[in-house]
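So the structure is just underneath, and the comments pick up after that.
Missing here: one protein chain of the complex. Every other protein chain is in place.
Showing subunit A:
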Amino acid sequence: MSREPLSVSDLLLCLESSELQELERVRTTINQQLSTDRGGAVLSSLVERYLDSSSSQVLLLLSSIREPHHKVLLEKLNEALTRPGNRVAAITLLGHLIRKQPPWVHHISQAPVLPTLLRCLKTDGDVVVLVSAVLVLVALLPMIPQAGKQHIYDFFDVFGRLASWSYRNPGQVSAAYLVHLHAGVYSLFHRLYGMFPCNFVSYLRLHYGMKENLDTFQEVVKPMLEHVRIHPELVTGTQDYELDPSRWRCCEVHDIIMECCRLSLDPLEDACCPAPLPHLDLSPAPQDWQPISSSGSSVGKLTLSSSHIQANDVTWSPSSQCGLATPPPEHASPGPAPSLSRCTSISGVKCPSPDSVPVTTPSEGSHQPAGVLQVRSGVSVKEQLEDGRYLSSQVKQQPIRAQDETSLSQVISSDLSSPDIRLPSSSSQFLLRTSTASCDDSSTDPAPSQIDPSPSLPGPAPPYEPLFELALPHAAMLFIRRKTQDALESAAGQQQQVEEERSSMSPLKVLEQMIVHGSDAHERLSRRSSAGSRLDRSHLGGPAPQGEELQRSQLLLVHSQLQYERFKRQQHAIRNRRLLRRVINATALEEQTVAMKAQLGVQDQEIRSLRSSLSEEQRRLNQLQQDGRTQTDRLLEQNQQLLLQQQRHQQDNQQLQSDLEDCHGRLRELEAELQGANRKAKHAEQQLTQLGLKLCSSEQQQQQVFLLDQQLVLLRETNRALSQQLDEAAAPSWTEEAMLRRSAGNDFQRLKDCDVLQKQKLEAASHRIAELESQLARKDKLILELKKLLEETKSHSRAELSASESRCVALRRVSQTLQTEMLHLYSQVHLDTHTGSDTCTHSPALDAGSRNSPSTQDGYKPRPSSSSAVGIINGAVEALSSSSPLSASPIDSPLAVGSFLEQQARRLFGPNSQSQEEEEEEEEVPAGSPPLGQEVEEATLLTGSPQLEPPAPAADLELSIRQRRDELSIMDYNETLPEF
């Protein structure tokens, strides 16, 4: 870093070298350093360098600054602006940068440079600074339209200050400066009015409503107001809407500039754009042309009427046909082509014919060609008008200038007398507007540049013209023609200058005049004195008190003015290029339309020819049809004749056929007759042969008869001999035989009868057998049924019986229980009667032992007895033997088991053994040791105490099992019936 500033300054020094290669190398290194520059040291040194030397190389470098470095640059500029010494250079640099339109230009609105610039404009007293600053501001405004929001009143204040400054001239500067300043204020006025009309007008109203400013208004602002038309926004817009940034969003810089230009009536400010709308601008046109047309030819009337038509036709505009997107409609360039088509449509004459008119009459006069031109396009007329006005204003400026500078006015007046000088000046003005090439070189010395091209101007060829010629042949021709007419008219325009003297002088015009005449004077002076001292030139700036200093500053002013104009020209060039592209497009479309029309015509022609051929074909078809019809008729007639002939022939034919049939019939008859005759002949022949045969056989028969006769005779003889022999033999044997045979026959008969009889008997017997068998079967069935019935009945009755049996058993149980109970009660009664008995347990035992009182033991007895009985019944003694020792009782009478009586009887016997045993047992018990638990248990078991339950149910179960089994064995017939 420590080395670099040195190197940068070195490099900057090297920049001034004249070697191109060296220059290029230095430039690239500086650019590299710029791109790597962090703190902006290189940049600031560059700026410093420029401020010191105003080097063009440094300017080139600075103008190529990229986005991130612009802040440093703007800061640096701001710094420089605050220093009064560097102010001019800084403003110049700023102007250069802005006119390059770098991409970061919109950042200026936020940068502090803008307020500083405005402050300079408000406070500075140096005219040079003011003029260049105001021009920078004017150039900057369309680029930062959104800045109006914040700084609008600053702008207005600047305007107000500069306007009053230019009027009152507090710095007492020379008039030449004031002219420049005035031009700058004028530009600012246009810009502000174009961009912010409402705000601006309200500001004007406010500011110049004050008494102290009234004179300024009268002298400065009012003439400016004469150069503008009323802004449409004044009608529709509001102050707030104007400041809205969105209003400018879709506008480019040149669009805004055009917008401003459109409102201007000043051709210089207005540039090549004749903004006024046709109907507005044409109103003075008839006024201007009225005398001419009345004095001139009939063509003038024609132009008038056509221009009127065009004036009335407000809705139509070339821009609408071209399809221009941006608001400012361009009337001049695209005009000719559509108007041409309109002319053709109006007049019905083809294009070439009016073209030929001006070609033949360019030198004739001043007005007639213009009229012809006006026939073609209203726009070109307008331009002519403006040119005319321009010329007149140029002429008119003379008195003003004369007031200001006496020495110059002489020159001017002398110049005005000769038309030769007028022509170049006007065309140089044209050059300013459109050309690009001629001005570029003159950046270093602006004053000669404006004047230098003037000698070469008689045949000026702006660089677009060849393009026009390429794109639009018609328009190019028109253009060239118009320009030559301009030259011619400029001479004629001088005649009108007196009449045209009504509008005030444009400051721009004044400035231009001043420059022009300055250069003329300079030229004359330099021609006059070849040695050309410095002081001689001082008259250019008037009295020239400061000499060279004054001249330099003036040069600066001119330079900045030039830069501004160049900027405007660039913008116009951009716009023109765009418009040209649209014109080309429109022309292409036009040509396409024409081609389509031609095609359409061709097709129409074709259709027409086809239609005619169609009609021809139809006619031929009709003829053919007629021919065909007549031929058909003829053929039909012929056909009928033929049909008649045919019918006749058919009749003949039929007749002939009937004849033929007759002949056939006769022939058949004849044939039949022939056949009959033949048959008869055949018959006769046959009869003849038969007769022959008969004759033969009769002859043979005769022979046979003869033979048989002989045999008969012989046989008769033999018979007679044999019968004689037979009569002689015997006859007695056959009677016995016949008797035997008869008896045999009788026997046979009798036997046959007998056989028949026997057969009948057999049949009867077999019948009987069958009968008997069926009877037997029936009986068997019956028996079976009976058996079944019996079984059923048996089971039925057995069921009933078992029920009743069970009931009986139950009754028996009941009675037994009752008896037991009764006995129990008896025993209690006995106990009561036997007083003083030892033990109650022994007494019943003893009682039971006696035979007389068996009932005492009945309480114990019945159960064992019954169980034993049951056991006996079932024959399953062994099952119970273990449980009851009494089962082996001697009384076994199966027959008597079922009956109650028998039971009773058995009970009578039963107690014997039982009681005996019990006695034995009971004897044993006392005899034994005092009762052990086991023995007591045994005893209780034996005595059948209530603990002795199991046997009883078991017995009962046995019984029921038995019953069940019996029930199930009903069908068993072989088994003996149960006991019950």
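Here is the rule we use: a residue touches a chain if its C-beta (ideal position, glycine included) is under 8 Å from a C-beta of that chain, and two chains touch if they have at least 3 such contacts; residues count from 1.
Everything that follows uses one rule, which is that contacts and distances are computed from a predicted model.
Asker: One chain isn't displayed here; going by UniProt, is it "TBC1 domain family member 7", "BHLH domain-containing protein", "Probable glutathione S-transferase GSTU1" or "Small ribosomal subunit protein mS25"?
Answerer: Looking only at the record, the undisplayed chain corresponds to "TBC1 domain family member 7".
Asker: Could you tell me which of A:Ala744, A:Ala810 or A:Leu831 touches the chain that is not displayed?
Answerer: A:Ala810
Asker: Based on the whole complex, identify which of A:Glu549, A:Glu771 or A:Glu800 touches the chain you can't see.
Answerer: The single option touching the absent chain is A:Glu800.
Asker: Touching the absent chain: which residues on subunit A qualify?
Answerer: Touching the chain left out of view, subunit A contributes residues 792, 795-796, 799-800, 803-804, 806-807, 809-811, 813-814, 816-818, 821, 824, 862-863, 866, 946, 949, 952-953, 956-957, 960-961, 964, 967.
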